[in-house]
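What follows is a single structure, written as structure tokens, with notes after it.
A protein chain is absent from this complex, but the other protein chains hold their places.
As written, the chains take the letters A and B, and residue 1 is the first residue of each chain.
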Amino acid sequence: MEVPILKQGDFLIATFQAALTDEDLLQLQDALVARVGKFRSHGVIVDVTALDVMDSFAARTLRALAHMVRLRGAETVIVGIQPEVAFAMVQLGLSLEGVPTALDLEEGLAQLMKASERKGATFRGR
Amino acid sequence: MGDEIRVPIDSDADIVIARQQGRALAERIGFSATDQTIIATAISEVARNIIKFAKRGEIILSTTMKNPERGVVVVARDQGPGIVDIQLALQDGYSTGNGLGMGLPGCKRLMDELEIKSSKGKGTIVTMKKWTT
Partner (left out) sequence: MSKSNSKEGEVKKVAEPVRGETTAALLRELVAHLRQNRTQLRQEWAKRITEAKLLTAMSQEEIFAEATAVYDNYVEALETGTFEALQGYARNLSERIIPRGVETHEVVGIVLLLRDVLARSLFAKYQHDFALLNRILDAYEPAANRIANTVAVGFVQERERTIRQQQEAIRELSTPVLQVRERLLILPIIGVIDPQRSRQLTEQLLRGIRTNRAKVVVIDITGVAAMDSNVANGLVQTVEASRLLGATVIVTGLSPEIAQTLVTIGVDLTKMNTVGDLQGGIEEAERLLGVKAVPLSLIEPQTKS
């Protein structure tokens, strides 16, 4: 199951499905990093609203993703982590330290816009 | 009650199947949404360890009862290389597979009970339980 990546102005939005395999996650990571370079995107939103579980592999992959995206001069925001998922994550010992988070897509976009205002980014349409 | 669900673990797609089955079972016996997620997360971790360290194995899900509580039992078994030092494997940050080393100690925190039986070269059996309430 491939994760669709949407281009919205200066930002990229990837929306997770419920059941992602490790393979899917790694593919997404590569695809996003490549596209940030290609489109010179200012920010990436990873929407995990539908994700049922965030385990150590998913967390590690997202952290690595955020790191690589940052190396290309863009910010990543993880949005839509569900309360139950967050609860299980912190008990497992995963806190996604250093990776920005937001409540949902709308918040995440607002956050990215604020961050890139100085850079003169534009955000068109929705 | 008492039925067993066996999920063979052969590829990373099976990890998803195992955790979905585990969640459904947990829901059936009355676990809260949070506990369902907790159980699914723990299953994901032990299933991934099977793929990562033993290539293949299986997850066996069942229910149990200790009046008045009900419980779900997750058994992850494989015939892989085994864990040499179980104490060490249960410590935060210990990993021989360049992971975070969070999986097993995390499962111990997520679940109510966790027991590991393993012998070098023969395989590993991780048994985890969680009780309602």
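As a working rule, contacts are C-beta pairs under 8 Å (C-beta built on N, C-alpha and C of every residue); 3 or more make two chains touch, one makes a residue touch a chain.
As the structure is a computational prediction, the values presented were derived from the model and not from experiment.
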(message) I'd like the shown chains that the missing chain touches, ordered by label.
(response) A, B
(request) Among A:12, A:32, A:79 or A:112, single out the residue that touches the unshown chain. (result) A:79
(message) Give me the chain B residues in contact with the hidden chain, please.
(response) 34, 67-68, 133
(message) By the contact criterion defined above, which parts of chain A meet the unshown chain? Give residue numbers in ascending order.
(response) 78-79, 81-83, 85-87, 89-91, 95-96, 101-104, 107-108
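Going forward, only the chains that are shown with their structure count from here on.
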(message) What's the distance between the Cα centroids of chain A and chain B, rounded to whole Å?
(response) 28
(request) Please give the residue numbers of chain B that touch chain A in the complex, ascending. (result) 12-13, 15-16, 19-20, 23, 33-34, 36-38, 40-41, 44-45, 48, 92, 99-100, 102-103, 105-107, 109-110
(request) Enumerate the contact residues on chain A facing chain B in the complex. (result) 19-23, 52-57, 59-60, 82-85, 87-89, 91-94
